[in-house]
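Here the complex is missing one protein chain, while the rest keep their positions.
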Amino acid sequence: MTQTSDAIEARTASQTTIVLDGTEVPFCDGETLYEISRRHRKEVPTLCYDDRLDAFGACRLCVVEVDGFRNPVASCTTKATPGMVVRSTSETLERHRKTLMELVVSENTGGSARNGNIDVDPLRGLKSQELSNLATRYEVDGTRFAGATSGKSRQDDGNPFILRDYDKCISCYRCVRVCAEREGDYAISVMNRGFHTQITTEFDSKLEDSACTFCGQCVQTCPTGALADRKALRDAETPGELKKTRTVCPYCGVGCSVDMLSKGDKIVGIHPAMDGPANQGALCIKGQYAFDFIQHPDRLQTPMIRASNGQLVPATWDEALDRAAAGFLAANRDHGRHSIYAIASGRAPHESAYSVQKFIRAGFASNHVDNCSRA
Amino acid sequence: MRTPNEPAPLLPLLHAYHDRDGMLTDDALREISATLKIPLADLYGTVTFYHFFAREPGGRDAPRVCDGPICKLKGCDGMLDALAAEGAKPMPCAGRCDEPIPVLRGGEVLTGLSVDDLRVRPTPLPPAYPGDDEECVFAHIREPGRATLDGYRANGGYTALESALRDASPGAVIETIEASGLAGRGGAGFPTGRKWRAVADAAGSPKTIVCNADEGEPGCFKDRAIMDYDPHAIIEGMVLAGFATGAERGFIYLRYEYPKTLEILERAIAEAESAGMLGDDIAGTDTEFRLYVRRGAGAYICGEETSLLNSLEGKHPFPRNRPPFPVTHGFEDLPTAVNNVETLASVAPILRNGAEWYRGLGRGEHAGTKLISLSGDIQRPGNYEVPIGLPLRTLLDDWAGGPQPGRSIQAVTMAGLSGGFLGGEDLDATLDEPSLRGKGSFLGAGGIMVFDDTRDMLEVAHGAMRFFAHESCGKCFPCRIGTQRLTERLARDAGPAALDAWREEVADIGATMKATSACGLGMAAPLITESLLRYFPDAVRAHFGD
Partner (left out) sequence: MSNPLSDMEKPDVIFAIGTNMTECHPVAATRLKRALRNGAKMIVADPRRIPLAEMADLYLPLRVGSDVALLLGMAHVIAREGLIDQEFLETRTTGSEQFLAHVAEFTPEWAESICGVPAADIEQAAKWYGAAERGAIYYTLGITEHICGVDNVQSLCNLVLMTGNIGRPGTGINPMRGQNNIQGAGDCGAIPANFPGFQPVTDPANQAKFEKLYGKKVDLERGITKVRALERAAEKTMKAMLIVGENTAVSDPDRKHCEHALTSLDHLVVIDIFPNETTALADVVLPATAWGETDGVYTNTERRVQRVRQAVPPQGEARPEWWIIAQIAKRCGIPGFEYESAKDVFNELCSVSPIYRGLDWDRIDKGEYHWPVPEAGHPGTPVLHETEFKNGRGVFTVVGYRDPAEVVDDDYPVWLTTGRRLQNYHTRTMTGRASGIDYLQPEEFLEVHPDNVTAWGLEDGGMCRMSSSRGSIEIRVRATDKSPRGTVFCSFGFGDVRVNDLTGSGYDPVTETAELKVCPVRLERV
């Protein structure tokens, strides 16, 4: 207890403040102006920011005014120092932000966006609405600063998972950074420079010929939908509200949290859960893309029992359950409790394994139960 | 192939393969990736950033023709056409504005105004000193043999180092440099003594001295003159910087466009090593300093010190976010002083002659001298060492002979291109930062290009903006998109048809670039359009047919 209260005291003692939009607010050592602003619900816009990545300072939308600095500073890369006087918004800042938005939308759409309506299907990816939302917020109609567009879509990359629609790319480098900093694969990089900047791979190859592992992390951080979930987009026209259900990946033992996306009765995709305790937003190819086995036509749809001709034939639940029970009762009666065995699944939830072992232990006074961990 | 055992191995390895194969093949990149453990995608991306590295067969030896602002005036387009059959490609200003047009072919630079005229010519020496004051950096540069160790020693070379190592403390060296008022001559103007003190005080080792010899600013060619004719002055300055800060290694980051200079520097370093002025027992005092030359590969942004450090480290040469600054987190995240060639060449003379002497070289309250690379429509182009505070008109008219007969000066650029244009009455400025900042410009690296009354300033501005767009690294949005949009608007490829709307777009883009860009490139580029509109509104109007 003393240790804890000491720690709190020490923190309070070292706690210092800045003035943010006229209010004195405390901050912790190392906190950036952006982090403090967000903590205080200031709506500082960003496009290159992802809180899982090192601050990068590219989009410059998050600039704030700091007394004593000639120019606005990027709040994402500027650490607070005691006594700073900071304005997260002002007429000048909003004018610069609007100009920046007009510039970036002009690069992205070449002036083809209409009435601020940059249409991006949310199935493209978790963060795919960021640009269009900001365009709406800043009433950017897409007509100003018209000119050349940058980025060339890779129509030739036929991989079934990741659509590389670089016409929509704004070169925020979030895909490059997530691949390096979070996934550690270093499959994505950037080639050329200036307006000719292009997100690429080794030798500008297709993803399948690169170091890409198809974890989909680049898709899920892309703020424009330029990198998009090709599997989910198959259901772009499927009717129904997009629903998210928090669950845990069914593959390996890491236990990554995901949000299952469904429309009506159909599962259409997966989003990584950024607040997932085991994975903190990370996924692999299986968790991200190998979800559609669930609704595969091969699924067992009805109970089946072996008929007298030796064939498995469909049955009602009552018939099948009666038959199942009868067989165990017969074995117990004729050969004793140790003639029955059960193997629980390491894939099914607890309730399955628990029921299996209780069935054997409580039902037959036996410990003849195991699971598939030895396979 | 050079071994990767030396520090900063990527650029030497890339050049070695590039020279061997005439290009960078996929296999070469795979080998380098495996050797240096740089992810292949990153390496590929980084290679494409540098315009010199060729990825197609024979690409390395295709002629590169300078299409900088002065060469544009002197007919580089014709040169490019004439060499088209050899696969000639344009390169941005290659630093021969005093003797255009430079063409890089294979390992050497030729110059000439036409194909027939092309030959290897030595770097022009600075003209005889035309002033009444005293030079510092150029004081001995015109002496024959100055580039050799003996020639350098003949006039007190290395005595400042020897006496500092024997008799002075690092702190005393820093105090002298601080007292002299010497400030960064690459353009940023940060006080050199203060920078060294910060490195000396910073925790972490080994520390590093980097000589920024990536003289990429169009219209600047002063560093080349120093390196070609007085290389030991730089070496002495670097070792002194190392002594003052506690750094034991140094790099000279040299632009690729100066292949002859590379040879001169390497020869001078070898001489200095054998004379015990470099190595692990300098001047018999147990002081250690090792010096390496690293050749760039064509990226203006690598003149920005944090891009340069990334480039040295083999990373993608984007500028870094600051803070932290290189003085604490520089090369390999360790304390580093990055100094310009001219700054370092000033160090030994200051230590020999004293801080007061150097301060006294400036006019009025200004301390010291500045090298100016003067080129364009002027009778005697070349490098001049001016006392800081000299009137611009004195340099143009008295020192350099003024414009060609019958012409008048319409505009000059400042800081190469980065300071935009000066024109009209503002040509009465004096050559010091307070005067020039007052006119919305700055002295910077000291390149001044002169345009007489025959020149179309809109075309000049377009060429300048095209350069900035070409050299924008692509990281921050305002610069990457802004330079492109301004270039389009100056060419009138895109943008509003009406003048008022055009002005408004150009002004809005410029204001946001200046306020929000991440480094100096994006902040400087809009000075071009700003000064164009300020000094030449009629030319702009004429462009719209008004």
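Note that the chains are named A and B in the order they appear, and that numbering of residues resets to 1 at the start of each chain.
Please note the rule applied: a residue touches a chain if its C-beta (ideal position, glycine included) is under 8 Å from a C-beta of that chain, and two chains touch if they have at least 3 such contacts.
Keep in mind the model is a prediction, meaning the values are calculated, not measured.
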*Visible chains in contact with the missing one*: A
*Please pick, from A:Cys62, A:Leu131, A:Ala187 or A:Cys215, the residue that touches the omitted chain in the full complex.*
A:Cys215
_Chain not shown: contacting residue from A:Thr32, A:Thr46, A:Thr197 or A:Ser257_ = A:Ser257
*So that we can see where the missing chain sits, which residues of chain A does it touch?*
158-161, 181-184, 208, 213-215, 231, 243, 245-257, 260, 262, 265-267, 276-279, 282-287, 289-296, 298-306, 312, 317, 320-332, 334-335, 337, 339-363, 365-375
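Just so it is clear, only the chains that are shown with their structure count from here on.
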*asked:* Under the definition above, what is the set of chain B residues touching chain A in their complex?
replied: 26, 29, 39-46, 48-49, 299, 301, 316, 321, 323, 469-478, 480-485, 488, 493-495, 505, 508-509, 511-512, 514-518, 523
*Using the touch definition up top, name the residues of chain A that touch chain B in the complex.*
47, 55-61, 63, 71-72, 74, 77, 79, 92, 95-96, 99-100, 103-104, 106-107, 144-148, 150, 170-171, 173, 180, 186-197, 200-204, 210-211
